[in-house]
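All protein chains but one are shown at their positions in the complex.
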Amino acid sequence: MAQRHSVLDRYLGPLNGPHTMGRGVAFWVGFVIVVAVLASFPEYMRRYDIINLSNFLISGFLALSLSLLWGYCGVLSLGQAAFHGIGGYAYGIVALNLFNAHGNTDLAFFAGVAIPVIFAAIIGGIMFFARLRGVYIAILMLVVSLLIGTFMRQTADPSYTIGAAYLGGMNGLRPASVEDPLLPSLIFGWGETVIELDGRRPAFFYFVLGLLVAVYLGLRCLVNSSYGYWLVGCREDPNRTETFGYDVRLIQLGVFCIAAAIAGLSGVLYTAWGTYIHPDGFGVAPNILVVIWVAVGGRKDLGAAIAGAIVLEWVSLRLAAEGEIAFLVLGAILVGVMLIAPNGLGITIGDYIRRGHDRAIAWVRAR
Amino acid sequence: MSAVTEKSTAAGAIVETRALTKIFGGVRAVDGLDFAISDGEIHCIIGPNGAGKSTLFKLFMGIERPTAGTIALDGHDVTRLAPHLRARRGLAIKFQAMQVYQDLTVYQNLFIPLRRHHRPREIPERCAELLAQLQLTDTEERIVGDLSHGQQQWLAIGMSMAVDPKVLLLDEPTAGMSPEETRQTAAIMRQLNESGVTIAVIEHDMAFVRDLDTRTTVLHYGKVFAQGAFADIERDEDVHRIYLGKI
Partner (left out) sequence: MEAAAEVFSYAYQYFDNIGFLILSASGLIIIFGMMGVINMAHGELMMIGAYITAFSYHAGVPAPIAVIFAGIGAGVAGMILERLVIRHFYKQLLSSLVVTWGLSLMISQGFLLVFGPTILNVPTPFGNFPVSGQTFGIYRLVLFGSALAIVATVWAVFTFTKFGTHARATMEDPDMADALGVNTRNIYVLTFGIGAAMGGIAGGMFALTATISPFFGINYTPLAFITVVVGGGANVITGLLSSVMALAGVQTAVNNLVNVYVGYVAMMGAAFFILLLLPRGISEYLERRKIRTERNGRGATA
């Protein structure tokens, strides 16, 4: 097998490894086809569908962040949406304040990624260095998310303004006064060049798709590098890994911060997509959704987690038309999948395909 | 106290404890122990169940914190150091419980410790060498949980060897092995020792300890009961009374 893929390995070496499914020609051809099909959607799909699909892709980032943290390093957080919300608010607050002066949202974009990381470094540093047990970390992160949500919900009082940004309680972030700008979509400025990406337009969809592919491929390199082996070592047996001379706490803290950055990025994109961010993003529902996507898709594979997010977001949207059953069905899917395919549907299906593929090759060779 | 005792010499000691004590819920698992492993030796530790042997290794590695006393590694006090920092000073351990990553492949299992001192592109070659030494050639892609018990034991030893330690602590390396596998394990250990690694080994298999025929310590109730060449230990009546006679 290894020889057959030698050409592929020369170019895709860092992307392939034991920690991601799919490393053969068939997988990469399929990958290119899926991305190409997605990229062609704006050509023939309704605008409404493209807008929704942009949102599904944004969910893909959040799924990636939890897959990395939980699936690879074994650190479960039930409050991963908190970083999404913090990123979204950070983007919004900075954008409202600087947009008039700068004319772009470069700094806001950066802040939306950096501030969740700073927050993660502080809270993660405390939790990991106190050697809290995994279950405690999982639920404490949920509690943190709920507390931030409760705080944000009671900021309807006009005194809760940060410069030109008014937190606005249940109504979400908005300008502090009529002179202040509205919450902008992504607008990148570089010297004279200004690129505006309106959340309602195909350009935004292409940008999100490109960024998702880039983050996915980047994380593939990461998890198949030495760092990926350390992550997996921490997941499988942290005590044993420590006896080899690795500081497990630092490895966990590092991956916690990377996951926060990716979740923050999804928050930035979400806020820019809807020019809207409100405290419901910190509640139980968004947090449990992330866990469902990743657990059902397959936490131990980045691609399976993204697929889980996109497919289940589509299912939710479909079910929403049928009345209030979306969450009930999603809960049932989660419990059912955990019982039948504990590693997630994506990984179970992937294993079947690989075995079938291997058998087919063996059969062809035998002829 | 047995008649066979020799004064443990501080000179040349690579691991040394002073008045080391560990109390679990009122039980003195290790009791004021002064003990030394000399640089370059293979040192066997034997004794009845509950003598504190495994606890001693956990104290060496920093998995347990001592109630009192000190531990020095290569002349430096490491009593308060975290396990990973002791590992970086050249200590490696194979615990009594099987400590391999059950759900990963053999290659993944060895990659993690090998990466401590090797660049990624050197690892496949080092891994193959190590596997040849452990009689596990061509198992790279197998899931460790599918290997036989003896093979998993060797892999666990190999993982500890892979960090190129100065001192290797092996807690019951031959548990569950056939006599032939046990002999091979002794051969691997001697080979490793000749390349300069100090080894301390806890064992219950007297044939194995006799085969190694090296300096031996008998622990009893967390104290040194007897110490010396294995041949002398084996002849000692007190040691027979508390331990060997039972086998």
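Lettered A and B in written order, each chain numbered from 1.
Just so we're on the same page, contacts are C-beta pairs under 8 Å (C-beta built on N, C-alpha and C of every residue); 3 or more make two chains touch, one makes a residue touch a chain.
Computed from a predicted structure; not experimentally measured.
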Query - Absent-chain contact - pick from A:156, A:170 or A:332 - result: A:332
Query - Which residue of A:40, A:100, A:150 or A:171 touches the chain not shown here - result: A:150
Report task. Go through chain A and note every residue touching the omitted chain. Result -> 70, 74, 76, 78, 126, 130-136, 138-140, 142-143, 146-147, 150-151, 154, 284, 288, 291-292, 295, 324-325, 327-328, 330-332, 334-335, 338-339, 342
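Methods note: only the chains that are shown with their structure count from here on.
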Query - chain B to chain A touching residues, read off their complex - result: 61, 63, 82-85, 87-88, 92-93, 99-105, 107-108, 111-113, 115-116, 120, 159-160, 162-163
Query raised in the report: Quick one: in the complex, what on chain A touches chain B?
Result: 18, 225-226, 229-230, 232-233, 236-237, 239-248
